[in-house]
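The structure follows.
All protein chains but one are shown at their positions in the complex.
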Amino acid sequence: MAIEGSSSETREKRIRLGMVGGGSGAFIGAVHRMAARLDDHFELVAGALSSTPEKAKASGAELGLDPARSYSDFKEMAIREAKLKNGIEAVAIVTPNHVHYEAAREFLKRGIHVICDKPLTSTLSDARKLKKLADESDALFVLTHNYTGYPMVRQAREMIANGDIGAVRLVQMEYPQDWLTENIEQSGQKQAAWRTDPSKSGAGGSTGDIGTHAYNLGAFVSGLDLEELAADLDSFVEGRALDDNAHVMMRFKAKDGQRAKGMLWCSQVAPGHENGLMVRVYGTQGGLEWTQKDPNYLWYTPFGEPKRLITRGGAGSGPASARVSRIPSGHPEGYLEGFATIYTEAARAIYARRKGVAVDPAVIYPTIDDGMKGMVFVDACVQSSKRNGAWVKV
Amino acid sequence: MAIEGSSSETREKRIRLGMVGGGSGAFIGAVHRMAARLDDHFELVAGALSSTPEKAKASGAELGLDPARSYSDFKEMAIREAKLKNGIEAVAIVTPNHVHYEAAREFLKRGIHVICDKPLTSTLSDARKLKKLADESDALFVLTHNYTGYPMVRQAREMIANGDIGAVRLVQMEYPQDWLTENIEQSGQKQAAWRTDPSKSGAGGSTGDIGTHAYNLGAFVSGLDLEELAADLDSFVEGRALDDNAHVMMRFKAKDGQRAKGMLWCSQVAPGHENGLMVRVYGTQGGLEWTQKDPNYLWYTPFGEPKRLITRGGAGSGPASARVSRIPSGHPEGYLEGFATIYTEAARAIYARRKGVAVDPAVIYPTIDDGMKGMVFVDACVQSSKRNGAWVKV
Amino acid sequence: MAIEGSSSETREKRIRLGMVGGGSGAFIGAVHRMAARLDDHFELVAGALSSTPEKAKASGAELGLDPARSYSDFKEMAIREAKLKNGIEAVAIVTPNHVHYEAAREFLKRGIHVICDKPLTSTLSDARKLKKLADESDALFVLTHNYTGYPMVRQAREMIANGDIGAVRLVQMEYPQDWLTENIEQSGQKQAAWRTDPSKSGAGGSTGDIGTHAYNLGAFVSGLDLEELAADLDSFVEGRALDDNAHVMMRFKAKDGQRAKGMLWCSQVAPGHENGLMVRVYGTQGGLEWTQKDPNYLWYTPFGEPKRLITRGGAGSGPASARVSRIPSGHPEGYLEGFATIYTEAARAIYARRKGVAVDPAVIYPTIDDGMKGMVFVDACVQSSKRNGAWVKV
Partner (left out) sequence: MAIEGSSSETREKRIRLGMVGGGSGAFIGAVHRMAARLDDHFELVAGALSSTPEKAKASGAELGLDPARSYSDFKEMAIREAKLKNGIEAVAIVTPNHVHYEAAREFLKRGIHVICDKPLTSTLSDARKLKKLADESDALFVLTHNYTGYPMVRQAREMIANGDIGAVRLVQMEYPQDWLTENIEQSGQKQAAWRTDPSKSGAGGSTGDIGTHAYNLGAFVSGLDLEELAADLDSFVEGRALDDNAHVMMRFKAKDGQRAKGMLWCSQVAPGHENGLMVRVYGTQGGLEWTQKDPNYLWYTPFGEPKRLITRGGAGSGPASARVSRIPSGHPEGYLEGFATIYTEAARAIYARRKGVAVDPAVIYPTIDDGMKGMVFVDACVQSSKRNGAWVKV
């Protein structure tokens, strides 16, 4: 229960935030705004909410933005806000994937921190350019792999790092959904349309949209680095240009002499699954299981003992989950809280920058490097599948 | 997905909010603030966060309040804010129970809307006085029986009202916890200390703290009115002045010719339960089950058909849950979101008052009358138990 | 994995078994036969399977009985089998309740062991007479409260006896079903017809049929004796003569200075429940939960530690469950196996009688005394309900 800006931490002045994308009707823009607001570290003061001027203007008005700071062009916003005395300190980029690179570039090069939706970009080449820019910039780059903000995901990571399951041998990841079981992209569903369009989404369909989440989560929790993968991608729905199902076998780099393997399944055509993200990790001395549907639970089996149900804030949960929890055990936290944690961790890093001090090492958020790994993962999946499932090094 | 102030509804100017109680370290104060913030309808601008001047001041500073509007006395706050041009429009009262009445009185009589934590007051006599005041005041009185804000609780209520389970015969409620299994109130746990002290908590222990929630939920979902109850209360922990376990049998008023009965169990000494609030309702044509641990699920069995799992935002869920949902299905919403819904519903009612128009009938929040019912329930439990479980009319 | 007659125990000659009731189409007769067969301790050699001679004959032929030992009258069977050199040693009584007493009498007084379905009889007066007979007889009387045969029920009992949850404070029992939600007894459903007929079933409907099971289970697991109860019975279905729902509050006799209370809910009108038998026991140091739907699991929470899932045969399970298990962990055992355990425990007692040695104290089966307790429970429920829920001593 340490997360609210108003409680255990010194109160800082709110961070002035801008947003690119996220105009009326966009799902993920509203999510970012609620996430930014929950712990009270950010104040939305500017936006390029749409590239259509009228829509940008209307959306800005809806959100109560000063009309002078409601832009229809993100570059213009970057230029002008950088010059303002109280211009934005950070920007949230919540556009479709193909816009991420260009938008991020404009802010990074002006020293404005970037909080960017995943996947990093739509192409690997854009990703590499963005990585270079981010590495050279003084500004922070935060990628909203939001599932890493769930307290029990942090708990799992901490337990594995502590050796509670011994050396990791297996990481089994899955993220099945069912919303693309039928060809809704051709009947005008907007979310489906851009996600199945290679020019907007990139080379990966399910792999890019949700496979990256599953892979990021497996790597985050296990602490392992992927070495190579073999993938079999498919587009089950007639006429779909991008994969809607992927089967992936993985080999991780050995750690402390223990080699590890994994499987990943992501699908958008698995009826009965809304967002069935799950990660299961097995080691020489125990196993852990977590699923996004019931995010306040972590199943832990020390080998040879009964399975235990560790709950958020409950007995057996440790400091890593406590520092990203807001309320006592037995009161479920959900998706927005996990998402808000990414924003709050970003805020802590930004506060440290303001003061010119080092960021508390306990602060964790997904970085440009995590984003690059996701892009490389998607690329490797696509390459492997084209070569009939050959192993591809990452 | 209709709840964010910025989306489907016309943007209103944020409501100026004050808070009584909720200084540093108080759990429920922080919850109220996050709930008020999530959907962006409120702005905290004043507070009497503690009755200890130094603590009030420090807490106000932590929250970034204007020092001039950080009070150590709620009456002073009521008087001064009522005179300010941009004084608070609403106040959140988050003190221990015995302060509710006096605090609410000062604001109600000055036309400031009150959002009050439950139970209503610590005594039935205070409750009756408060009811009179609230009825006479132009200001709104909102009680944060927050569990009624969960989307699937709304869904259950809607389905029962629609006749999906036929005429209701049975309402089984329970709210077991385990945190008072041992005598922690005597070892300085602050939350435990006031909750087990009759002078602060009132006549009911578990009945007041959690039994009222379970009863409120059963009544809310079923649409039934309690007629009489028989209760057997106990204080299992040596030296505890208030009940820590209650067994209650209930008879509801017949509705459409169908009589209905129920049971309620609340306990603070049931190891293994964090907040095991559950309500199950059975009718002539089906049954419904909901539990707070997994709040995005509602189990529905049309009699003679397979059990169905209705999920928040998923197939089978209707408009009553959709209007209090923020994100698509498969992404869990939790306790804070449900709590925020009470604030947002209150905001909608306050906006209507601002404009002098009628409140949309879809808006639902717990009222002074729900609070009275809870007080009467606690009183009846205590009376019945004293009379060895005799039936007591309510 | 110690139960099969062929494994760890010395092989004994099979016990010659007769059966009263259980002709074609009877559900519970077939269950008793499978239960008797599973562990190979019994051999069915005679039967009075029906009181209708033709049906008795046909049913005997179907089961491969020697026609000379297929009777239409249980008294005749008792008389003749008692005289045969290899006559039956034990008889299974699987008739409707009102026949139990007279049938059992004929066998008990001839020294033939009785394995009788529950509840004990249809009237308390019959039960008292039967108790007297059983106490005076050299033959064993075994009541098939089959749920006590589930390994994890034995596990729970053992853990409580071992003090794993400290002193017991609460026993919460429930047994909801939905099959009598509508008036199927008047449309010719045979199982429903006799169970809702006071002349065949006795004074209790749901209380007798399933409430006795729940109460027996609560007492078996907790090791507590009931002192008094307050009940509110109802017949929700128009025209039904017996209760189809019961709400019961209970007070147990103090044990080791700790008083304990409980609730029991049984219902035949709760849509969504097939056989929702569940028992939850809470003590000063922990809690246990078991449900018949998932009988291979026992949930155990040592107070202040994470909840643990103990599985049949898995880590944390002890000798009491192991001795009534047949197969390794991870392979579910079900209802028939639990039922078979009652038969196998009976066989062990009968083997000891054959040899004139004492029965191994580890052997547990429900006795005439458990049956009496069930009858007293039903009677007390009915009496209490008639007196508007007054407490009735048992």
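Order of writing sets the chain letters: A, B and C. Residues in each chain are counted from 1.
The working rule: a contact is a pair of C-beta atoms (placed from the backbone, for glycine too) under 8 Å apart; a residue touches a chain by one contact, two chains touch by 3 or more.
Just so we're clear, the structure is a prediction, and the values are computed from it rather than from any experiment.
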From A:73, A:102, A:158 or A:234, residue that would touch the chain that is not displayed: A:234
Among C:326, C:348 or C:373, the residue in touch with the chain that has been omitted: C:326
Full-complex contact with the absent chain, from C:24, C:367 or C:383: C:24
Residue of A:42, A:74, A:220 or A:282 touching the missing chain in the full complex: A:282
Contact set of subunit B toward the excluded chain (per top definition): 300, 304-311, 314-316
For subunit C, residues in touch with the removed chain: 1, 4, 6-7, 11, 24-25, 27, 30-31, 33-34, 37-40, 61-64, 177, 273-276, 292-296, 311, 314, 326-337
Footprint left on subunit A by the chain that the document does not show: 165, 169-170, 172, 178, 181-182, 230, 232, 234, 236, 245, 247, 249, 251, 259, 261-263, 265, 267, 269-273, 280, 282-289, 299-303, 307, 388-389, 391
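Simple rule for what comes next: only the chains that are shown with their structure count from here on.
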Where subunit A and subunit C are represented by their mean Cα positions, the distance between them in whole Å: 55
Inter-centroid spacing, subunit B versus subunit A (mean Cα positions, whole Å): 34
Between subunit B and subunit C, centroid-to-centroid distance (C-alpha), Å: 44
Residue list for subunit A, restricted to those that touch at least two other chains: 311, 314
